[in-house]
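Just passing along the structure, written as structure tokens.
Right, subunit A next:
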Amino acid sequence: MGIGAMVLALVTGAGATALLGLLAKGVDRKVTARLQWRVGPPLYQPALDCLKLLGKETVVPASAMGNGFLIMPLFGLAGTAVASSMLWVMNLRGDVGFVGDAIVVLYMLALPAVATILGAAASGNPYATVGAGREMKLLIGYELPLTIALLVAVVHTGNSFRLGQIVAAQGDGGMVAGSVSGLLALVVAIVCMQAKLGLVPFDQAEAESELMAGVYTEYSGPPFAAINLGRCMLLAALPILLITLFLGGIHPSGLGLAAFALKFGVLLVIIVLIRNTNPRLRIDQSLRLFWYWLTPLALLALGLAMAGRHYEVTWL
Partner candidate 1 sequence: MSPETTTAVEVPAGTDREFFLELEERLVRAGAVRECAARRQAMYRVPREGFVALLRELIETFGGRLATVTGVDVRDGTELIYHVCFDRARFTANLKILLPGSADQMESITPWLPGAEFIEREIHDLLGVDFPGHPRMERLVLSDDWPEGVYPLRRGFRKEDARPPSVEET
Partner candidate 2 sequence: MSWRLWTLRKSLFVYHANVGACNNCDIEIVELLTPAYDVERFGIVLVGSPRHADALLVTGVCTRQAEPRLKELYRATAKPCVVVCVGSCALAQGVFADGYHVGHPVDEVIRSVDPEAIIAYVPGCPPKPEAMILGVVKVWQKLAELGRARPAPAVQPAVGVSTT
């Protein structure tokens, strides 16, 4: 791809993810309200929140390391933007790409968490420091099962680390989630996605009413708008990642887009339901969940996938 095409892909991909993410966040708040017998805000409310935050002043505390504090939200936003545009491109035009781009996407999606940690540490606030410590532990927790789940998808679709080939193989052979190991990996990936999004039961980093606003305590104005936008984009990018890996990807046709909308909606509903029916876990409980329960489950799925591949049993 030429440079111009890449820039265009980045801008449109990130823009589409941002719009989709703001809508998804609005759906999340609306459904949460309905579950609580309330009316809830309109679907475009997150967009208004971001707009309003752009009009406030930026306060940099005296104890903060100003440059790091202000750059980190953009850092996280950049990671999410690159990852999401890569996902769109690999889905809609499977032939461009390079070996290992699945790993690059996963790597890019880890940037928002790292940026959160660094920004919180740079803000010099004790609540933010505690939140950053928790986010670090959470990061170590969920990255492992998520990577193993990615490996399951890779094994299933012919040992290729190219997202385009993963999608194409699912088009020929059926969704990865249609097999036993794929389904297990999808379940693991959904729980890890919940942690990556920083939603209950894994919102220990933000921990409102426990840690003021946790990692985001000192942010205000446009940097906070960037953080919010980044989180909304993640709410769109992660389901798209899961759809790409496990649910067949996005097919650029009318029927394909309708199928994508259905899959996206189902994943969003699962996220919202988990969010509304669970209490917040303690950080040691979530680490135990990720390392003692989800990692063995993901390893089991990987074993089943490799066995199925070796012995040519397609449903394993």
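How were these candidates chosen? In short, all candidates are chains of the complex that A comes from, given by their letters.
Assorted remarks:
Just so we're on the same page, contacts are C-beta pairs under 8 Å (C-beta built on N, C-alpha and C of every residue); 3 or more make two chains touch, one makes a residue touch a chain; residues count from 1.
Because the structure is a prediction, the values reported are computed rather than measured.
Of 1 or 2, just one candidate touches subunit A in this complex, namely 2.
Remark: subunit A residues 29, 33, 36-42, 45, 48-49, 51-52, 55-59, 61-63, 124-126, 208-209, 211-214, 216-221, 224 touch candidate 2 in the complex.
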